[in-house]
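Removed: one protein chain of the complex. Kept in place: all other protein chains.
Let's look at chain A:
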Amino acid sequence: MSTLKNQGVTDAEHAGHLLRQMLRVRRLEEKCIELYSAAKIRGFLHVYIGEEAVAAGVMEALAPEDAVVATYREHGHALLRRVSAGAILAEMYGHAEGCCRGRGGSMHLFDAATRFYGGNAIVAGGLPLAVGLALADRMAGRQRVTVCFFGEGAVAEGEFHESMNLAALWQLPVLFCCENNLYAMGTALGRSESQTDIALKAAAYEISAWAVDGMDVLAVEQAAGRAVDAVRSGGGPHFLELRTYRFRAHSMFDPELYREKSEVAQWMERDPISLLQGAMQEAGQLPEEDWAALQADVDAEISTAVGFAENGTPEPVSELSRFVYSDRAEDGGYTGDGGTAERDTRSGKGGAEG
């Protein structure tokens, strides 16, 4: 059941923050679609429109030192993990100012400064990485949490099951967040899984797991907060199945032959942004002028980001083969040492860990 309906919105300021976060993702991606249509962005572009409450709610529960592993539908996760909209768009432009210097693109956003580990485009391929990041924290005695996002399509992959088992067997500090939007590209959950209760699969590995209304940002935030606290305090891996829906096509090349327009329309009635906005307005917490100001703020942020990307410089071809291997210093030694390279010149952040 929706916390929006059950509890109302108790903290107007915080609700306003969540509304802003979701709107930032929505506007960024609407702009991405526009830029894609204008051929400024190429490759695959997968938008998160409709699912914003999931990333917005979960990110609230994290501390700066925690780690995030995400999928190829990760613009929102990156943005809400504090990768700038400018660095994200510049990446899609293939510019040197992009968060991966044009080598990753839409599907592979990474950021060492915020411990954002992609941007992984092999379905379920990020889960073992998250297990390993958590293992490193466990072995080093650090109280950090690794959050791993993946879609319900990942549940059919062996890496999902291997990762559940390893995380539970070794009681690792990882939170698995399954973004169940009901379709793995065009394959409905019921057409690909003999057991469609995903939380039950995690529970079979002795992992505390529960399903959450993924269109209700307050419910997501509450569940994620509870789960992250449990993980951080040594409670072992936890699992959230976030029930959500993708309003747009899978990618820019998807004619959506596999689902009815009426189904999409029905889900859009539960648009996570409209739901929160409506609840706040009903509670008298979102005067019209505040809502207008919020939208103007977000539009300004995205507009600035587009300008930043537009004015960037293409990553030089002379740099193409750089970063296949770590740079070597003149004395033959390596310039970086650590899982997080120390040579991120853009953020100026060091990163040798452990």
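Worth pointing out:
Please note the rule applied: a residue touches a chain if its C-beta (ideal position, glycine included) is under 8 Å from a C-beta of that chain, and two chains touch if they have at least 3 such contacts; residues count from 1.
Everything that follows uses one rule, which is that contacts and distances are computed from a predicted model.
Matching "ABC-2 family transporter", "Pyruvate dehydrogenase subunit beta", "cysteine desulfurase" or "Thioredoxin" against the UniProt entry of the left-out chain gives the name "Pyruvate dehydrogenase subunit beta". Remark: the omitted chain is touched by one listed residue; of A:E29, A:E74 or A:E159 this is A:E159.
Here one chain is not drawn; of A:V131, A:L240 or A:L286, the residue touching it is A:V131.
Touching the chain that is not shown, out of A:G16, A:G50, A:G86 or A:G104: A:G104 (per the contact rule at the top). Summarising the interface, chain A meets the missing chain with residues 67, 98-104, 108, 110-112, 117-120, 122, 125, 127-137, 139-140, 158-159, 162-163, 165-166, 169, 322-327, 334, 336-341, 343-344, 352-354.
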